[in-house]
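Let me begin by handing over the structure; questions about it come next.
A single protein chain has been omitted; all remaining protein chains appear in their positions.
First chain written, first letter: the chains are A and B, and each begins at residue 1.
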Amino acid sequence: MRPVIDVQHLTKTYRTYKRGAGMGQTIRSFFRREEVIVHAVKDISFAIGQGEICGVLGPNGAGKSTTIKMLCGALYPTSGDIQVLGFSPSRDRKRYVSRIGAVFGQKSQLIWDIPPIDSFHMNKAIYGISDADFKSRLEELAELLDIAHVMEKPTRVLSLGERMKCEFVMAMLHRPDVLFLDEPTIGLDVVAKVKIREFVREMNRKQRMTCILTTHDLEDVEELAQRVIVINHGEKVFDDSLQRLQLFLGDKKLVRFTFTDSTRGAHFENAYTRVIERPSDLQITLEVDTSLISISEFIESIARKHHFSDIAVKELPIQQVVMKLYEGEQSPPDMQSTPEVSLSR
Amino acid sequence: MSGFKHQWRVFKTVADVTYKEWGAYRTHSMVSIIVGPVYFVVQYFIWTAVYGDQSSLQGIELSQMIRYFGATALIGYLIMDFADWNLSMLVRTGKFLTFHLRPIHHRSFALFQKVGHRLLGFLFEFLPCLLIFIFIFGVDMRPASYLWSFLSVALAFLMNFYVNYTIGLTSFWLVQSSGIRSAFILVAGIFSGALIPLDFFPQWLQILQFFLPFQYIVYMPAMVFTGQYSLGGIQLAMEQVVGLQAVAVLITFGMNELVRRRAMKQFTAVGA
Partner (left out) sequence: MKRYFKIYWTCMRSAFLAAIAYRMDFIVSSIITLVGNVLFPLVTLLIYRSGASFPGWTLYEVLLIQSVFTMSGGLANLIFGGVLWTTMSHIREGSFEVILLKPLNPLFFIVATTFSPDSIGVLVGGIALFLFSVAHVDAIPLLSWLPFAALFAAGTAVMAGITLMMAAMSFKWVGNSRISELADSVLHFGKYPLPIFPKSIQAVMTLVIPVGMVGFLPASALLGRVEATDFAAVLPCFLFMAAGAWIYRHMIRLYEGVGG
């Protein structure tokens, strides 16, 4: 079977110009600009079959968004070849984009001041969806995402989660064969995230919809994808099944403690624990291998020796995943990019 | 669905949705109901004083001058445009991408949007001000020819749109396009004729106006409304004025298309 998405030696290089800071530099750069060449994507190849959900992971600025934009046809490759659904995305734009859907976490399609239902009607017209199709489709999507009660309210009064669900409706009304998701759960609360993941799974199961998902959130990938591609510095550094990634990473979690008494002199390193950060005697972040010890046992073991006032359990941040893939490379863990469950004592 | 029928549906929906969108702010547009008449009153007394006992200035009679200013105010409400602001906002926030990923041209979308927006302007700005001008100020607001005035305003509507959209396209290259925009608005404000009829400008500036977009936006439709057009010593009949406007719209559209293609190249090359 031919893959739905086939990418061969994709490369994107662009040229920008250094912009001066002061006025002198601005004027000077007006006459002679200093070129800066950015290698955003370097020779990436992969193929995705119908009905697959593929997660694309990578830290900020790794080239994920550039890749997705090229797959959508919004950015033209410098070299290499892309085939999606038999189209070359940079050609025949109108026909190609009628077959795909896209949700960008930070770029809304909804119109701010009026209810989502009016925006839905607009996409109905733009995609030329028939009345009957629109009605049944909207009912189905509204039911799945549980948004029937918010569709008639002005978008500006909706919560971020409700708005995101409506963004999904906008992207799904015309029954796309391929769905592109760029950071779809960014900033959402846990409940909304779960609902949206459920929805994507359901669409994928029912319609064999192919889906490409870029994210910062390892959990998104674990919940949805069968296949993972990791990109760093514009290069593909991992491309295999989710199981293989998990095997590679092991079951590791980050646990951060805030102690009430100084832990000066105490040792935390052992077979299943590694110190990630220890900014003071009262704070520590540990990496725990949960295949060797359960989280509850681990916490108990710490509690026996030390008093702590706060504890946070987090997934491994993506930065660290990439770091592991690139052994030896050192960079601080990115604390903001992971969900956390915080318990206070 | 046939191409035309599809376009018509998109047109209706986008115009309708835009009408609703801005309808939330219709009390805002009612600022015009005060601003328009106040400007008109000031103009009225300025020109009444200036005419004194002269019967005509630059070949324009006082009553025609008053009608001219009434017309510029009202035509402004019919053709007002924010395509430049809107497009630069979409580029700045990256939302332009969401249009590129839908099977529609953003320019058509923006034009349909303008129709919906101006429909609102027609109801909440144009009509109230027209009634105030006629019944309170007692100005004769009947155009010399309904047909030519309508055509002229329609062409001005398009002209203003394509010019502004072209300005908006510059934001694909410039990070800060607001400077260009305010400079353009300033120049357009002077040369549109809304402050003073263009006949008062020096001869060379009057001739220059034929090669600049400004007079096609307000001055021409306002003069067609009064039924008399002359600029730079050139007298034109109404059908000639409208014909000239049509040519100007075609040229502007052509230039817009050129700039748009280059802008799309820029967009798909660096993803501005």
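The rule we apply is simple: contacts are C-beta pairs under 8 Å (C-beta built on N, C-alpha and C of every residue); 3 or more make two chains touch, one makes a residue touch a chain.
Predicted, not measured: the structure shown is a model, and the values here were computed from it.
Engineer: Could you tell me which of B:Q58, B:S108 or B:Q240 touches the chain that is not displayed?
Structural biologist: B:Q58
Engineer: Just one of B:F11, B:Y39, B:F137 or B:F150 touches the chain that is missing; which is it?
Structural biologist: B:Y39
Engineer: So that we can see where the missing chain sits, which residues of chain B does it touch?
Structural biologist: Missing-chain contacts on chain B: residues 25, 27-29, 31, 34-35, 38-39, 41-42, 45-46, 48-52, 54, 57-58, 176, 179, 182-183, 186, 189-190, 195-196, 200-201.
Definition applied: only the chains that are shown with their structure count from here on.
Engineer: Measuring from the mean C-alpha position of chain A to the mean C-alpha position of chain B, what distance in angstrom results?
Structural biologist: Inter-chain centre distance comes to 44 Å.
Engineer: Show which residues of chain B lie in contact with chain A when the two form their complex.
Structural biologist: Its residues touching chain A are 1, 6, 9-10, 12-14, 17, 20-22, 24-25, 93-95, 97-98, 100-104, 175, 267-271.
Engineer: Per the contact definition, I'd like the list of chain A residues that touch chain B in the complex.
Structural biologist: So the residues of chain A in touch with chain B come to 14-16, 19, 66, 69, 72-76, 90, 93-95, 97-98, 100, 102, 104, 106-109, 111-114, 118-119, 121-128, 154.
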